[in-house]
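Let me give you the structure first, and then I'll get to my questions.
The other protein chains are all here in position, but one chain of the complex has been omitted.
Should a chain be cited, it is by its letter among A and B, assigned in written order, with residues numbered from 1 in that chain.
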Amino acid sequence: MTSTLQPADSNPPAPHHPAVELQHVVRRFGAVEALAGVSLNVRRGELFSILGPSGCGKTTLLRIIAGLDLPDSGGLRIGGVESLRLPAWKRPVNTVFQSYALFPHLSVSENVAFGLRMKRLSSHDIVRRTVAVMDLTQITQLAGRHPHELSGGQRQRVALARAIVNEPDVLLLDEPLGALDAKLRKELQRELRQLQQRLGTTFIHVTHDQDEAFAISDRVALMHAGRVEQLGTPEELYERPKNRFVAEFIGAGNFFAGKFVSRTGSVLETETPLGHLRIELTQAAIELAEREQLHIGIRPERISLEGGSAGDNRLLGQVEAVVSNGPESHIQVRVGQTLLRVVELNTGRRSVGLFVGDSVEVALPPANLFLMEA
Amino acid sequence: MNRRLPLAGFASVLVFLFLYAPLAVVIVYSFNAARYGVEWRGFTVDWYVRLLDNQQATAAAVNTLQLACTSTFFATLLGTALAYGMSRYNFPGKALFQHVLHVPVFIPDIVMAVALLLFFAVVRKFLAGFELGMTTMTLAHITLQIPFIAIVVRARMEDCDPQLEEAAADLGAGPWLTFRHVTFPLMMPGIVAGGLLAFTLSLDDFVVSFFTSGPASTTLPILIFSSVKRGLTPDIHALASLIVLVSALTVVTVAWLRGRTEVKT
Partner (left out) sequence: MAESTGATTRQRRRRLRRTVHFGEPLPPGAHTFRASWLCGPSVLWMTLFLLLPLGFVIAMSFAQRGDAGEIEWRFTWENYARLLGHGALGFDPVQPVILLRSLVVGLITAVFCLMLGLPVAFFIAGLPRRWKGAALTLVVIPFWTNLLIRTYGWQLLLAPEGVVAKLFTAAGLLRAGEALYPGWPAVMLAMVCDYLPFMVLPLYASVEKLDWSLTEAAADLGAGPLRNFWHAVLPQIRPGIIAGAILVFLPATGQFIIPDLLGGAKVALLGSAVQQQFGASRDWPLGSAIAVTALGVMFLGAWLHTRVTRGHKEVGLP
């Protein structure tokens, strides 16, 4: 059946261009800058997530790519083609709207076939492709129903089918799973990812849910107040957050200030409230290390309370609280004046549990410490 | 809630009886065999049959229908375009015009009627034409109807998700295709409802018609008025009942249309 749904290379836009390029896009609503100069490239065939708290401008960005809004300044290329002046209906882009925006006066199959009818395809092709996509998204049995007769998850599938049946170069998804309950979300996340890999289409996916973005994305742009704070793979965002906002938005962390002492190659020596710490720098972080004031962080699960190995920063601390939720324990350890949050997997290795008041040796592996811009 | 207010139900029934009493009595008397007076003399449908022979009534009925159909047609065209334009585009003075639209809804019919009477008199003085008759009545009725249609259609449009039109554009439909395949079908129930209401408005209007009609353009309400003044013949009871029936059916249809096509999400 996938003969009609070949990966996008059946109709390849010039392959050396990124799927979508945004250059210094600014969009103001009155005095508010919804987008304060956003530049980013979305690679062909990737699942790209735009992640951020509500009001950060991520939906505006999506609407600009779709042609439903215009920036005050900036540039947009889709598949290498300057697209700002192109009306929405001429862009090789389709959208899955947050509210789904299914046509209430049309049945499910008519909704799915809408885009093909607008392109004046032959009725044979329309039927063939509609049937194929409805099969792919498992909504064949809903063909005759109207949107108000569908559940939230079913509507989501119809909205998705209605968009992908057009075989767009880029598919835009605006909080596609936002209105669904947690269990269904998980299930549909997986399906979305599988679908994307099967079609090979570029997906740009907007969400405020970090778990969702990380579960399905190749790369993530984290937005805040109209700016892209950091762009990278989920691992990069997690392991090497650029700043405190990114670090806190994505997972928990321990943050503290530090003073530069010395640097030898990629090894940085610092003085912090915890004491003297050695940090193993990544290539990108080396320039940050030259600053007077350092912002240092470490993820709770990267701190070891089981001694650690040679070369680790070892500190002495005292357990202040232990909360276990079954699979993992959340432990607070005081080192000097600083309270460190530590997460430990309950692997069963620890023979004697930790108790409040216990003295422990805290190990901070140098490679797990990271530097941030601010 | 009604358990808390047991009297409300009983009182409401009485109020409904009160509301419908004058309509009911006309309908009941249209089946009364008595030729004169209001004494009950037995059941008959004779008056409905005789109505067909009443040339005045048939002429008035033709006038009324012609007037209602013509004015509703033009008012629906104008009012729908107005509603669409106002809900989709901005133009200078839009807010002010919105208030103007409510004027015919609020002002007493009589003021509207004499204003048009005066207007036609002045225009007649300076230009030829505009003799009182079907034309002036049609112009007057269209003026009455445009706001009703525009308000009903616009309310319908405001109920629809504007994102639907964006979705259509996103799916490759240009402005015309979007209008034809999405906007218009969604507006349609509003247009039908507005048109039906405008039709009844014209059908029932007496005051404005009375002042803008000429000798040869008697409508049913004008005929009924002069009959009431002279003393009613029973066939006019039958006529009145039919008019009531048409109006009631129209309103029920509109309500049904609205209930059925309520924007479901």
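Just so we're on the same page, a contact is a pair of C-beta atoms (placed from the backbone, for glycine too) under 8 Å apart; a residue touches a chain by one contact, two chains touch by 3 or more.
All figures in this text were calculated on a predicted structure; none of them were measured in a lab.
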Out of B:61, B:192 or B:254, only one touches the absent chain, namely B:254
Among listed residues B:31, B:47 or B:84, the absent chain is touched only by B:84
It is residues of chain A that touch the chain not shown, namely 24, 26, 37, 66-74, 84-85, 87-89
Chain B positions in touch with the non-displayed chain are 1-2, 5, 7-9, 11-12, 15-16, 18-26, 29, 37-39, 78-79, 81-82, 84-86, 88-92, 94, 97, 100-104, 106-112, 114-119, 122, 139-140, 142-143, 146-147, 150-152, 155, 162, 165-166, 168-170, 174-175, 178, 197, 200, 203-204, 206-207, 211, 221, 224-225, 228, 232, 240, 243-244, 247-248, 250-252, 254-255, 258-259
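Definition applied: only the chains that are shown with their structure count from here on.
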Between chain A and chain B, the Cα-mean centres are separated in Å by 57
So, in the complex, the side of chain B touching chain A is made of residues 161, 163-164, 166-174, 177, 181-182, 185-186, 263-265
Touching chain B in the complex, chain A uses residues 66-68, 87-90, 93-95, 97, 99, 101-105, 114-115, 117-119, 146-148, 162-163, 166
